[in-house]
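Below, a portion of the complex is reproduced, with chain positions unchanged.
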Amino acid sequence: MSSEQADEETLHARAPFQVERVGAFIDAVAAIAMTLLILPLMESVGEVAGAGEDTLHWVGQHDQQLVSFVVSFVLIAMFWMIHHRMFRAVEAVTSPLMWILVGWLATIVWLPVATAISGAMDADDPWAKVLYVGSMIATSLFSLAIRLYLWRHPELHHAPSGSLNTGVAVDIAMAVLFAIALTLGLLIPRVGYYAMFVMLLT
Amino acid sequence: MSSEQADEETLHARAPFQVERVGAFIDAVAAIAMTLLILPLMESVGEVAGAGEDTLHWVGQHDQQLVSFVVSFVLIAMFWMIHHRMFRAVEAVTSPLMWILVGWLATIVWLPVATAISGAMDADDPWAKVLYVGSMIATSLFSLAIRLYLWRHPELHHAPSGSLNTGVAVDIAMAVLFAIALTLGLLIPRVGYYAMFVMLLT
């Protein structure tokens, strides 16, 4: 057996996951989380209809929920795109990498809950903002952890180091910007969710 | 490096998404949205059973919800088919194209909410119709935007220009037909949802 073949067998034993199926699994979870964002809206429709009120009234009462839905939908889409561009260069998935990916997924699955909270609670409830923006900081940090793991294990991927460096910078910038948005949102109530939008523009 | 190779590398940098995974992601979101259409029906079963009523009574009380479910199921299937026939010719996905696709997805994910509204509210509630048919107009316009983007970036796909032109015509015709259906539905209450069916036949 040549040394190259031996290397490949070792890699296979260390990286026992099929990259395509792991990618498809992550896509499925992100797609479901993105779609479950509508559940609080669907539930509230039943309640308003039961109370004999009309559509215009429902829209007026749920403007905060509607804004949360759009912001979270755009954010999950953005996180998925960032993940997708990184993951396409991955060629092998080890168990530690898989667990970091599961952590990333947990923050994505948590986002519909945080969205429901931020859509249901008073606009000046500080803990609603901490849970909502905090889960985005967590997503950015898990994304950073994935990239640092790849950076230390160059045999698992074919991403040029330049693109990894850029990605690390993007992840850190995201986490910092979300932290600033959270601070602003806590200091100046009723500004928080618009600050999210501002961030996306920059 | 030959000029062709350089072109390919530039395209890769500009179009950093894997077409197969983007397609699978879109399919997953559409499949989930299509299935979540049953949620208002499932919820109402629990309520009717709690009130001690029987199945026939439930069907009688939820005829509007049942019609909404069937119409929306057929419409999402139709939108997905239109998208599918277009997307199979796509070979590379750029960031702007990805965001237009996310917009298209948002209108698909919104449809179960609009369906719940149109199934729960009074049949002559004008805003229920605006939200329901309006979301279909939005889907058609995003579909049009995707096609116009592809038309301006021939390097991203292999669709013959004839098929793109036909597609643009279909998208515009769909948006106009939905707008006519909405106008009819607003002018002549209780006609709206049947007008949808008429449209599908034509």
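Which chain is which? They are A and B, in the order written, and residues in each are numbered from 1.
Note that in this section contacts are C-beta pairs under 8 Å (C-beta built on N, C-alpha and C of every residue); 3 or more make two chains touch, one makes a residue touch a chain.
A quick note: this is a predicted structure, and the numbers were derived from the prediction, not measured.
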Once every copy is counted, not just the 2 shown, what does the total come to?
4
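Note that only the chains that are shown with their structure count from here on.
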Rounded to the nearest 5 degrees, what is the angle of the rotation that puts subunit A onto subunit B, matching CA atoms?
90
Listed in rising order, the residues of subunit B that touch subunit A in the complex are 16-18, 21-22, 24-25, 28-29, 32-33, 36, 39-40, 43-44, 95, 98-99, 102, 105-106, 109-110, 112-113, 116-117, 120-122, 125, 127-128, 130-131
Across the complex, what residues on subunit A touch subunit B?
23-24, 27-28, 30-32, 34-35, 37-39, 41-43, 45-46, 48-49, 54-56, 58-59, 70, 73-74, 77, 80-81, 84-85, 88
